[in-house]
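To start, the structure under review is shown below, and the notes come after it.
Entry: chain A
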Amino acid sequence: MQHIETLIKEKLNSDIRFVEGLNACMNCGICTAICPAAEFYDYDPRTMLTIVQSGNLQKIRELLESDTIWYCGQCMSCKTRCPRHNCPGLVISVLRKISQETGAFTQSRMGRQQYLLRKGLGNALLNIGYSLHPSFIKPADHPEQGPVWQWIFENASEIYKTVGANLDEEGPGVLRKIDKEAMTEFRAIFEETGCLELFRLIDQYSSIKALELGITNEANQPDMDQYLHFIENEQETSY
Partner candidate 1 sequence: MNEKLFVIPFVAGMALLFIILIVKGYKWISSLSKIDRLRLINALKSRRILQSAKDIFMECLIHRRIFKKNMVLGYMHMSLAFGWFLLIVVGHLEAFVAEKSLAVPFYLPIFFRFFETGKEFAGSKIFAALMDLLLLFVLSGVVLAWSKRFYKRLFGMRRTTRLQYGDQIAMTALWLIFPLRLLAESATAHQFNNGSFITQTAGSLFFNSNTASTLALPLWAAYSLALGSFFVALPYSRYMHIPTEMLFIIFKNAGIKLKKRTNSFTELAIYSCSRCGICLDNCQLNNAGIKNTQSVYVLKSIRNKNIDDEQLFNCLLCGKCQVDCPVGIDLTSLRITQRIESTLQYNASYAYLENQATTKAGLIYFAGCMTHLTPRIIQSMQHLFELAGEDYWFLDKEKAPCCGRPLMLAGQYDAAAKLIRNNTTQIIASGAKKLVVSCPICYKVFKEDYQLPGVEVLFHAEYILRLMNAGLLKTAPLQKRIIYHDPCELGRGSGMYEIPREVVKNSGQLIRIKNEQEHSLCCGGSLGNLKISQAERNLIRDSAINEYLSYQPEYLVTACPLCKKTFARNRNMVVMDLAELVLEASDEFIKRKKLKGNKVTNIRELETLIQS
Partner candidate 2 sequence: MEKEQKHVAVIGAGIAGLHTANLLAQSGHKVTILEKEKYPGGHLNQWHHLFPDHSSPEWIISGLLDEQLQFDHLKMISSTEITSIEKNNGHFAINAGNELRIYADAVVISTGFKLFDARQKEEYGYGLFKNVITSADLEQSLKSGQPLTTASGKTPSRVAFIHCIGSRDAKCGNTYCSKVCCITGVKQALEISEMLPETEIFCFYMDLRLYGSKFDDLYLQAQKKHKIQFIRGRLSEAAETHDKRLQIKAEDTLSGRPLRMEVDMIVLLAGMEKNEAHQMFSSTKLLELDEHGFFKSKNIQLTRNETTQPGIFIAGTCICPMSVNETIENAGAASILVNRYLEHQQLTNHHE
């Protein structure tokens, strides 16, 4: 326990976003006033910054294990308003990263969804170079898109052509197929910047959580498909 808190302290202080993002907050609350997330969620950037500023590692740890840090939309509206040049949005980015690195994210519902994102968006990026692709929006899964989408989906190559896109084809243009060379370079960036390591950590901590929750297969190994299903359907307790 003590170890994790020391680790959090080290990680916080060595991250440039934290050093730049928190410049002695005086609790004026302008960040909360502008924050779009604060209007709807039990989330308040001012309070969050006060906790981080207090240096109380136990409280910071609770923050890392809570839903709170995942409500931020990273719009950075806060940055432009703070009278002390703070940026709660940046501080949150650091907290999120530490939460991922320490596995704290698996302790909250919103945090656990990191696995969902890593599997969905993360894998898509690594495989085709797009986080989101029209082919992902299967009409069966998205009835809310209605019959028009069904028609677009079935006649994709022709319809995208009419709006000037270059869907899944070689050469330039919107929605083009990313070529092999670019993909190699792209993966190298992910490797170098530590994103892949982060993916690996998310996978690892999520399997531990699955085990902890008893989501396992016959061989007593974590059943990650079932875990995905579980976190997809986890309900928000109340708002």
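On the choice of candidates, all candidates are chains of the complex that A comes from, given by their letters.
Here is the rule we use: contacts are C-beta pairs under 8 Å (C-beta built on N, C-alpha and C of every residue); 3 or more make two chains touch, one makes a residue touch a chain; residues count from 1.
Because the structure is a prediction, the values reported are computed rather than measured.
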item: Candidate from this complex that touches chain A, chosen among 1 or 2; value: 2
item: Contact set on chain A toward candidate 2 in their complex; value: 23-27, 46-47, 50-51, 53-55, 84
